[in-house]
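Heads up, one of the protein chains got dropped from this complex, but the rest are sitting where they should.
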Amino acid sequence: MTNTLSFGRAFRLTLLSLGALIFLAPYIFMISTAGKGQSEIFTSSLSLIPTQFFYLENFAKAFGRVSMGQLLWNGVIVCGLIFVIQVIIAIPCAYAMAKLKFGAARLLMALVMLGLLVPIHATSLPLYVAFDSAALLNSYTALVAPFSISVFAIFLFLQFFRAMPDDLIHAARLDGMSELGIVMRVIVPNAWPAITAFAIFSVVAHWNDLYWPLIVVSNQAYATPPLGLLFFRAAEAGDDYGALMAATLIITLPLVAAFLLAQKRFVEGITMTGLKG
Amino acid sequence: ETTLTVHYPMPGFFKDVMDKVSKKFMEENPDIKIEFANPSPTYEEGIQTIMRQAGTSEMPDLTFIGLNRLRMADERSIPVDLAPFMAKDKASMAEQGFSDTILKLAQVNGKQVGLAFATSNPIMYYNADLVKAAGGNPDQPPKTWDEVIALGAKIKALGNGVDSVDFRWQGDDWMFSALLFGAGGTMLSEDESKVAFNGPEGQKAFAVLDRLVKEAGMPVFTKAAGEQAFVAGKVGFAFQTTGALANTIKNVGGKFDLRTAEIPLLDPVNGKLPTGGNAVVILTKDEAKQDAAWKFAKFAAGPYGASVVVPGTGYVPNNELAAKSPEYLGDFYARNPLFQAGLKQMPRMIPWYAFPGSNGVRVTQTIVDNSSRVVDQSAKPEEALEDAAKEVKRLLPRS
Amino acid sequence: MADMTAISLPVEKSRPIVNVSERHEARVAWMLAAPAMILIVLFILAPVVAVITLGFTDFELGYSTFKFVGFENYAELMGDRTFRQSLWNTAVYTAIVAPASILLGLGVALLIESETVGRSFFRTAYFLPVASLLVAMATVWQYLLHPTIGPVNSLLNLIGLPGPNWLGSAGTVLYSLSMIGVWQTVGFNMILFLAGLTAIPRDLYSAAEIDGAKSPIDRFFLVTLPMLGPTTVFVTTISIINAVKVFETVKTLTEGGPNKASEVLLFTIYQEGFVYLRVGYASAMTVVFLAVLVVMMFAQYRLVDRKVHY
Amino acid sequence: MSALSITNVTKSFGENHILKGISLEAEAGEFIALVGPSGCGKSTLLRIVAGLEGADSGEIVAGGRDLTRLVAAERNVAMVFQSYALYPHLTAGQNIAVPLAMRNLTSMQRLPVIGSLLPGQKAIRTDIMRQVTDMARSLKIDHLLDRKPGQMSGGQRQRVALARAMVRQPGLFLMDEPLSNLDANLRVHARGEIVDLHRRAGVPTLYVTHDQAEALSMADRVAVMMSGNLLQLAAPEVIYDDPAHIEVAKFVGQPRINTIASRVDADGAVTLGTWRLQPHDRLTPGSDITVAIRSEFLSIADLGAPGLPAHIERLEFLGSEVIVYTKLDAIGESMVVKLAPSDARGLVAGKPVTIVPQGERLMVFGADGLRLPADLTFTTQLERAHG
Partner (left out) sequence: MSALSITNVTKSFGENHILKGISLEAEAGEFIALVGPSGCGKSTLLRIVAGLEGADSGEIVAGGRDLTRLVAAERNVAMVFQSYALYPHLTAGQNIAVPLAMRNLTSMQRLPVIGSLLPGQKAIRTDIMRQVTDMARSLKIDHLLDRKPGQMSGGQRQRVALARAMVRQPGLFLMDEPLSNLDANLRVHARGEIVDLHRRAGVPTLYVTHDQAEALSMADRVAVMMSGNLLQLAAPEVIYDDPAHIEVAKFVGQPRINTIASRVDADGAVTLGTWRLQPHDRLTPGSDITVAIRSEFLSIADLGAPGLPAHIERLEFLGSEVIVYTKLDAIGESMVVKLAPSDARGLVAGKPVTIVPQGERLMVFGADGLRLPADLTFTTQLERAHG
C-alpha cells in the first residue's frame, strides 16, 4: 500500500534486478559486441565497452549486405497474416470447446494435443511435397499457410474461456447474440490478456523462425529476417560477429518495441465485476 | 538469353565471392544471367535443400556441394556427369589449369560429378607470442607431433588460463582423416569392403589425439569455443582448415603474432591430407541450360574464381593456373605469408573420403563420437578405435 | 412381474428438452470448430499420416522410389543405442527445464506484479530471451560459457570456484543446455502467468485479507495458486511439450556432442532424417516419439484438468 | 390458450432432484411471482424456461410456439439474472443497448468501424440511445451510463441489469430477484416501473422474489415452490388468506404464521391448552392436525380476559408496528402477535397477558399438510376446556 522501501520490498527489488541482469547478460554482451571491431571481440579480458566504436561500421554492414528493409517488410507481412488468421481460426474453435457441448470436443482435444506435440521438423517433408505439387513454393502462402492453424492458440484460449462465467454467455444469448456474435462481442473483449499474450508468442515465433522459410523460400524476394542473418554466418570459418550482432539487434528491435506496446494489454485486469457470487 | 539459378551454402562466407564471380562472368557472357537462390546456412543444409528440390521446379541449375557429400549426391543421381562437356573442352581445360589431381577431388568412382571450387586442407595455426613465452622459436614451428606435444605442454605450463592445443576433431571426420591420411592410412580397404582405419596408422592417429590431451593438456573444446579461445590468444596451437584463415586473421587483429605452418604428418614421406571445400555441380537436366551452366561452372572453378576465393577465405587455389599465374594470384602469396602453409601442402591433397552406402554419413558421426571419447579421456584410444571400427563395420553395406 | 413389464405398452414420456438445445449447440460448435478442424487435418493430421506411412518404408531423401519394409524400422529402433540415449537425455532435460521454468516464470510474474516501479523494464528484461534469435544467441552463449575466456567462469574464478567446461564436457553439457533452456522459457511462462493473474477477481484478495491471510504467501496459496490452476495446467503442459521438443539449442550449440551426451530426441530424428537422409527410419522414430507423448499428455491433461476447474 | 405453459418440467443435478415436475400456465399479460425458500429451484426453473439449461423432461410453450425446440437466442425472452451478468467490458449504457442493437441493427451495421459508416444506422443508433436513456432515467441510473460495471455499487449494477432486460420487447419476461439490492424507496419505485412496463408490454412475466411485499403487491398470481414442487398457484389474497398447504401458510406472511400441532378429540373438538375449540363441521376424531393463525389476528388483553394466558418474551419494534413474542402458559408454544405501536404501549418482556385470537381466522391443516375444508372454521370461540 505504502510506497516506502520496506525490507521485503528491497529484497524483492534486489531479486528482480539480479534476475534481470542474468537474463539480460547475453544481450548486454550482444550490444557490446555490435560495437566492436572484429579483433576486439574475443579477448582474454572481459570489457563491455568497445575501445573503438565500430557501431557505425557494423550497422552499415548489416544494412549493406542484405536488403534489410525488404526482409523486415516480409517479416511484418508474414507475421501479421499468420497472427490474424490464427486468431480468427482458433478463437471460435476454442470457444466451442470451452463453452459448448459437442461430441467432437474430446476428439478435438486429442487433435490439439497431437498438434502441440508434432514438431514442424517431422512434418516439413510431406508439407514441402504438398506445397510443391500445388506450385505454392516461394510465396507468402507457403510461408503462412502451415501456421494458419495454431493448436497452441486453441489450447491457450480454451483455458481462458473456461474461466469466463457462464452467466455472461447466457445473458448474451438472451440478448439475441448468435454464438459467433458472442465470440466477437463478449469473449474477445474479455480475453484481451490472453490474445495479447498469444500475439506476442505468435509474432515472436514466426518472426524468428528460420526453419520453415529456409525450406519453402528459395527466392530471396520472400526471405524473412532470420534468413538475412545467414549472410553474417559462416559456420565453418567463424562468423563476422560484430555485423552478426548488429543485424540481430536490428531484427530483434521491432519485437521489443511490439512487446513494450503490447505488455500493458495483458496485465490490464479484466475483473469479472459484472457478476455477483 | 539464359538465366541460371545458382544455389550455394554458407553465405556469410561465400556471398562476396559469389557476387564477384558472377558479376565478372556476366560481363564476359552477356547472354547468360546469373540469379542466386536463397543460400543455405551450412553444407549440410545445402545438400538437404537440393535433395528436397531435386526433380521439382524449385531445383536450381547449379549448386555447390561439400566434397564429402558428392558421393551421396551421385548415388542419388543428382549431379550431371561432366565428362561429355570436358571431352568437348579438352584443350581449354588443361590450359585453364584443371589438372588431374584437382579434377580427381570432385570425382566419384571415376565419374566427374563436379569441379572443385573452393578447396582447403588442414594446417597448423599458432600463437607466436605464446610459443616464444614457452621457450620455443616461432620461426621454427614444430614439424612433428612430438614437438607439438612437447611445446604444447610448455605452453600449458605458462598458466594464466592458457591452453596448449585446439585440435578441431568435432563435427566431422575431416581432422581425423588428416591424422590418418597423414600417417599414410586409409579409411577402408581398396575394394571398400573392409574397415582399414583401425590399422596401425589409425592407432597412431588416435594415439596422437590421446597424447595431446594427456601430455599437452588439450582441453575439451567445442568448435566455437576452441576458435574463440585461440583468437583471444589463449591457445598455443590450433589445427584446422585453411578456410578459417581469413576470418582468423580478422579476429586476431593485432592481439598477438599469428603464424601458420604445415600440419605435422605422422608419415612425412607418404602422408596425405584430406581436401575440404566444395565443388560446383550442375543440376539442370535442361540441355539448353546445361551449356551455360557448364560455362559458369568452368568459370567459377577456373583461375578467376580461385583468385577471388583464396584471398577472401583462406582456401587454397583449386586451380594450378591461378596459383602460378601472375595474372591471378601472382604475388599474393609473397605478400601474405600466412596463406602459404596451405599452398605448400597442395601436393598432398587427396579427396576427402566418403563412405559408401546409405549409412555413409552416419559413419562420420561414429568416428567423431569415438574421437570425443578419447579427448574427454572416457576411453582408451585403442578401445575407442576398436569400437569405432566395429560400429562402422556394421554400418557398411553388406556385400 | 416380468410378464407385466413385457406386455405393458411403452409409456409416452414427455420429450426431453435437452436434446434440442444440445443438438443445436452441437451444430453451432461444429460450425465454429470446422475451420480449425479442417486446417488441423490439412496441416497436422495429414502430414502425420504421411509420416506414419513413411515409417514403414525405407525411403531416403534424394531417391524418388522407396519400398515398404513393414516393421523393419521399428525393429531396428528397438536396438538403437542412440535413440535410447537421446530418450534418456530428453527426459533429463525435460525434468530440469519444465519445473524450473514454470516455478521461475511464476515467481517472476508474481514479483513483478507486486512491484510498483520498473514493471515494464522487468517484464521486458525477462521476456527478451523469448524473442532472441538463437542463431545469434548461440554464439553469445558459446562465449559466455567458454571454459577459459568465458565471463561466467571468470566470475566463478573470482569467488574461488573452478569453472566447469559447460558445453564441452559430457558431464555438464546437458545441464548447461538445460540452463539455457530455462533462460529461454522463463519469460514465456511469465507472460502466460501474467495474463492468468488478470483473470483473478480482486474481490477474492479482499476476502483473503479479511480472512486473515496476512502474508503474501498465505494469499498466494489461498487465492493465487488455485485461481491460476487452469493457467498452471496450461503452462505445465506447454512447458513439458516444449522441453521435449528441444532442438535448436542442441543443433546450434553442441550438435548432440560430445559423444552423444547432449543427443536429444528431436535432434536424433533430424539427424537421421536430414543428415543421414534416412527418412523412413526417422519417421518411425517420430511415430514412437509422438505415440508416447500423445498418450502421456492426454492422460495427464484429463487427469489434472478435472481438478482445476470449478 | 394460455400465453405460457410449462408442463411437467423435471430437473436433477446428479442425485439431487431439484424440480420434480413443475407445471404452470400463465395468461397473456399475467404477472406471476415465483416464491419459495432459498435453493428450492426458482432460478433453475427460470433458466430452463429461458433455454439456458436443459430440463430432464417436460415442455414449454409460449405464445403458441413450442419453445422446447428453440434455443435461448430464439426464444425471445428477456431475463434479469440473479448474478446480474453484466458485460464487464461495456459501460452501463452499452450494456443496456446490447439487446436493442442486436435486434435493430444488421450484423453489418454492428461491426465496429465499418458499421458506423453504413447508411441508415445513424438514425437507428440515435433511436437506441434515446431508448436507453429513457430506460436509465426511469430507473434512476442515467448519471451512470458511462461507467463500467466495476465502478458501480451493487444496487446500481442490479438496476443496469434490470434496464437491459426491460428495454426490449420480448415475448416473455423472466426476472430473478431483480430488486434485492435496492433500498425500499427505490424498490417501490422500480416495482412501479416494472408493473407499468409489464402492463404496456402485455407479455407474461415470471418474477422470482424473496420480498413478500413484492410478490403480493405486484403479482396477478403467486406461485409457491417448495422442495421441487409447486405447492400453490393463486391470487395473492388467496395465498395469504386461504393457503392450501401448511407450508404455504408458513412461508408467506411476516412474522411467520403461528402454528400449534394438535389432535382432534373424540368428539371432534380441538383442545388448545386450556381452551377447547368447536369446529362447524366434524373433524375425524383422533387425527393429527395443525391449527394456524396469523399474528395480526391475535390481540393482547390484560391477564384475566377471556383468551389464552401467556407471558411476553420480547418485543421487536418495526416502525409502524411492534412484534410481540409470547409463550403460551398452558402448552409452552410460542405465539407471535403483531400490534400497532399504540396498542403495544405498556407491554414489557416478562409480563403475563392474555392472547385473544379471532376465531374465524383460525385455519386447520391435516397431517399431510393440506388445508382442511374452509367451512371447518370455528364458530365456537375459545371455550374454556372443561377439566
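Note that the chains are named A, B, C and D in the order they appear, and that numbering of residues resets to 1 at the start of each chain.
Operating definition for what follows: contacts are C-beta pairs under 8 Å (C-beta built on N, C-alpha and C of every residue); 3 or more make two chains touch, one makes a residue touch a chain.
Given the structure is predicted, the values throughout are model-derived calculations rather than measurements.
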(message) For the chain left out of this view, which of D:29, D:63 or D:155 touches it?
(response) D:155
(message) Touch as defined at the start, partner being the missing chain; which of D:103, D:210, D:311 or D:351 qualifies?
(response) D:210
(request) Could you list which residues of chain C touch the chain missing from the display? (result) 201, 203-204, 206-215, 217-218, 221-223, 226-227, 229, 308, 310
(message) Under the stated touch rule, tell me which residues of chain D contact the chain that is not displayed.
(response) 13, 35-39, 42-44, 82-83, 144, 151-156, 158-159, 176-177, 180-188, 210-213, 216-217, 236-237, 240, 250-256, 294-296, 316-321, 323, 338, 340
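Here, only the chains that are shown with their structure count from here on.
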(request) Could you name all chains that are in contact with chain B and with chain C at the same time? (result) A
(request) Average the CA atoms of each chain to get its centre, and name the chain whose centre is farthest from that of chain B. (result) D
(request) Would you mind pulling out the distance in Å between where the CA atoms of chain A average out and where those of chain B do? (result) 39
(message) Just the number, please: Cα centre separation of chain B and chain D in whole Å.
(response) 93
(request) With chain centres taken as the means of their Cα atoms, state the distance from chain C to chain D in Å. (result) 54
(message) Residues of chain B that contact two or more other chains, please.
(response) 41, 45, 52, 161, 228-229, 232, 234
(message) Counting only residues that touch at least two other chains, what does the list for chain A look like?
(response) 42-44, 125, 210, 230, 233, 239, 241, 244, 270-273
(message) Which label fits the chain touch graph of this model best, line, ring, star, complete or other?
(response) other
